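Below you'll find the structure I mean.
Every protein chain of the complex appears in place save one, which is left out.
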Amino acid sequence: MIDAGDHLARMRARAPLVQNITNYVAMNVMANIMLAAGCSPAMAHDEGEAAEFAGLADALSVNIGTLDPAWLRSMEAAAHVMNEAGKPWVLDPVAVGATALRRDAGARLLALRPTVIRGNASEIIALAGAEAAGKGADTAHAVADAEDAARALALQTQGVVAVTGEVDFVTDGESAWRISGGHALMPRITVMGCSLTGLVAAFAVDQAPLAATVAALAYYAVAGEEAGRQAKGPASFQVAFIDALHALTPDEVSARARIEAA
Amino acid sequence: MIDAGDHLARMRARAPLVQNITNYVAMNVMANIMLAAGCSPAMAHDEGEAAEFAGLADALSVNIGTLDPAWLRSMEAAAHVMNEAGKPWVLDPVAVGATALRRDAGARLLALRPTVIRGNASEIIALAGAEAAGKGADTAHAVADAEDAARALALQTQGVVAVTGEVDFVTDGESAWRISGGHALMPRITVMGCSLTGLVAAFAVDQAPLAATVAALAYYAVAGEEAGRQAKGPASFQVAFIDALHALTPDEVSARARIEAA
Partner (left out) sequence: MIDAGDHLARMRARAPLVQNITNYVAMNVMANIMLAAGCSPAMAHDEGEAAEFAGLADALSVNIGTLDPAWLRSMEAAAHVMNEAGKPWVLDPVAVGATALRRDAGARLLALRPTVIRGNASEIIALAGAEAAGKGADTAHAVADAEDAARALALQTQGVVAVTGEVDFVTDGESAWRISGGHALMPRITVMGCSLTGLVAAFAVDQAPLAATVAALAYYAVAGEEAGRQAKGPASFQVAFIDALHALTPDEVSARARIEAA
C-alpha cells in the first residue's frame, strides 16, 4: 500500500528546490501552492539560464500552456540536464492536441522521457496518439477513456503517467492506482492541474516516482475535500484549498487518502 | 428592454471557448472570472499558433496591456481569422494613449473593426482621437466625457463600444444604454476591466453584440454589488466577487440588473 502522508512528510523534510518552466497563467498560484505544501519553487525559463538553473534544482516541471519556440528550447535543455543528473522532471502537456506547435512540443518532450507525465484525459490521449489526435483544447474525455493511452505512454517512456479527473488514474505501465477525493469546484478554477504537476515534481525527489505521484495526488484530493467544506464558490475554494495544503499533517493525509489498486 | 439574465443563461448553455491574447497581469484572474461565469477561457498568443487556435475558438479577446510587437502580430492574425469566420472579437485598448507603441497598436487593431471595444473613458477618448490624445495611463475622465467618442468609434467600426466606470455607457452609434451598479472598491483591484472584456466576448457568441455587451456589464455590476456586502477590503472583495459570478442565477441577474436606455 502507498502511505501518502509518509511521502508528504519526506517531501517536507527535504523541502526540494523545484524549477518550473510553466505558463504565465499558472506561475503565481503554482508558487503559492508549492510554498504552502512545503517545497521551494523557482521560475526560470530564459535560454540563457534555464539549463544552468536546472543544475541547481532538485527537480523540474515543464508545462506547455503558453508555449513559444524559445521556451521549448529552454525546456529541452533543462530536461536534458535533469536526465544527465538522474533528477526527476515532470511534463504537463496542456492542450497538446490543439495546435501544430503543441503537438510538435509534445513529441519533442516525450522523446526526452519525462519521469512523470500529468494531464487530463484528453491530453493523455492526444499525447499517446501523436499525429492522429488534435481535437482542440475543449475536448472532454473521461479518465477511464485514457487508461489504455496512459499505459502505452508509460511503457514508451519507461516513466509514470497520471491522468487526473474525478477519479485519478496513475500507472507505470504495469501496476496502476486510482485516487478518489477532491471537489466538484476544482475544474472551475484555473491552473489547479498545472500546480499539481509542480507538487508531483517535489514529491518525486528521492522517492520512487510511481508511489510519489500517487501520494501527491492523494494529498491534493484530501485538501480539495477539506476546502469544499468551507467554500462558497470557486475563489473562496481556492483560498481554503491553499490553507488546507499548508495545514494538513502527514497523519491526517494518511488517514483520509483514498487510494486503491486499479 | 434587454434581459441580462436571459443572455447569461444562453452564454452558460453555450459555454463558449474564448481565446484571450491578454496581458500578463490579467491572465490568471481573467481565467478564473470566465470559469466562474460559465465559459471556457484559453490563453494562446504565440505567432506560431495564435491564428490556428482562433480557428478552434468561438470568440476572441485582445488586450494590449503588456504589449510587444510579436504579440501585436498574433492579435492581428487571430482577429483576421475571427472576421473571416464571422465570429466575435473584442478589443481592450489598455492605456492606448500612453506611448507610440500603444497608439500604433490601437490604430492597427481598430482597422480590423472589433465586434466590441471595451475601455475606460480615457482609453475610449484616446482611441477615438488617435494621434491627438496620448496623455498617459493615469489620465482620468468621467464616463460622460467619452460618450461622443464612443458613438464616433462605434460608427467608424460599425461595432459596439462600451465605456465602463461608475455608470457604464454602451452604444452601437445609434442607440445607447446605461448600466448602474458595481462597487467603489472595484477600481482598487487590478484587471477587473480586462476580465470583463473576456466575458463580453463570451456573451457575444451567437448573441447580438449590443444586447450581449449590455447584459455582460449588468451581470458584472450585480456581482459587484453582491460582493460589496461581504468585503472588508479589495482582496476579500475579489474573492466574494468571483464567488458571486458563479452563484448568481439568471433570474437573480434579471431581477437586479439596472439597465436604462440613454
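The chains carry the letters A and B, assigned in the order they are written, with residues numbered from 1 in each.
Everything that follows uses one rule, which is that contacts are C-beta pairs under 8 Å (C-beta built on N, C-alpha and C of every residue); 3 or more make two chains touch, one makes a residue touch a chain.
Just so it is clear, the model here is predicted, and its values are computed rather than measured.
*Asks:* Based on the whole complex, identify which of B:Ser40, B:Thr66, B:Asn83 or B:Gln156 touches the chain you can't see.
*Replies:* Missing-chain contact among the listed residues: B:Thr66.
*Asks:* From the listed residues A:His45, A:Arg151 or A:Arg178, report the one that touches the chain absent from this view.
*Replies:* Checking each option in A:His45, A:Arg151 or A:Arg178, the one touching the absent chain turns out to be A:His45.
*Asks:* Kindly note down the residues of chain A that lie in touch with the hidden chain.
*Replies:* Residues touching the hidden chain, for chain A, are 17, 24, 27-28, 31-32, 35-36, 40-46, 48-49, 52-53, 56, 238-247.
*Asks:* Spell out, residue by residue, where the missing chain touches chain B.
*Replies:* On the side of chain B, residues 23-26, 28-29, 65-69, 95, 98-102, 136-138, 187-191, 232-236, 238-239 touch the unshown chain.
The definition used in the following text is that only the chains that are shown with their structure count from here on.
*Asks:* Which whole number of Å gives the spacing of the CA centres of chain A and chain B?
*Replies:* Chain A and chain B have C-alpha centres separated by 33 Å.
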